[in-house]
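The chains shown are only part of the set, and none of them has been moved.
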Amino acid sequence: MAELTLAAANSIIAAALEAGAEAGFKPLTVAVLDAGGHLKAFQKQDGASMLRYEIAFGKAYGSLAVGMGSRWLDKNAKERPHFIEGLTAVSGGRIVAVPGGVLIRDAAGTLLGAVGVTGDTSDNDEICAVAGIKAAGLVAQVD
Amino acid sequence: MAELTLAAANSIIAAALEAGAEAGFKPLTVAVLDAGGHLKAFQKQDGASMLRYEIAFGKAYGSLAVGMGSRWLDKNAKERPHFIEGLTAVSGGRIVAVPGGVLIRDAAGTLLGAVGVTGDTSDNDEICAVAGIKAAGLVAQVD
């Protein structure tokens, strides 16, 4: 499996939302992107606020931009904020540098895409992203 | 029912994709937006080309922009192209004025959102959008 299928993307979303429901998290929004940064599948739970698509996309897109989970971006934003500001600028304003964006790899380590989750705390969002990826039999990279 | 639920949005997508598969159409991409123009749910079938999210979104967004299905936009683009050009400009470049963007209403006529479909001919895309909306027990407006 060298490409992210729609079936896999839908599985990731379903499992991420289930993980959030079991933990009692707030309404979640989940975006799954392919390795080129293009949206593959997306769901926004009832009660989620207006700009949640943009936030979920931005976490996943930022992860793909640098080849690291968005937790790495979050750390960099604190240590050298001007790098993340520059990255945000050259991306055309598509990056949200907080945890919850997680790279999706297959067992061989090939990059398939990224998932972005938003709605609860960033740490909880990341937990759901990882749960979704694992439930689909794939490998999650958070930083 | 005055709001588009995630369950309804997912039903619309599933039925639209099923209609396309039954008719032997090319891989489809389906975007469902709420009445505020914000993405609620989305799926892009395997084999669909790169920019299909943007096209599907643009058909649905254009429909909401004027309160008519995107078939109306298509007709206007031929009759008075400068109106559609202006509409595209003031939307920030978010509108694709060809059929396949269909308004979603409930039985009372309340606007719930819009669905945009792309991948086959614009006419076939619209057929799938309407099939998806009807299967969810809602009302479709194509122009």
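In this document, chain identifiers A and B correspond to the written order of the chains, with residue numbering beginning at 1 in each.
In this text, contacts are C-beta pairs under 8 Å (C-beta built on N, C-alpha and C of every residue); 3 or more make two chains touch, one makes a residue touch a chain.
Keep in mind that what you see is a predicted model, and the values were worked out from it rather than measured.
**Student:** With 2 copies in place, how many does the full complex contain?
**Tutor:** 4
As a convention for this text, only the chains that are shown with their structure count from here on.
**Student:** So, what's the distance in Å between the C-alpha centres of subunit B and subunit A?
**Tutor:** Each chain's C-alpha centroid was found; their separation is 25 Å.
**Student:** Which residues, counting only subunit A, touch subunit B once they are in their complex?
**Tutor:** Listed in rising order, the residues are 3, 5-6, 9-10, 36, 38-46, 50-51, 53.
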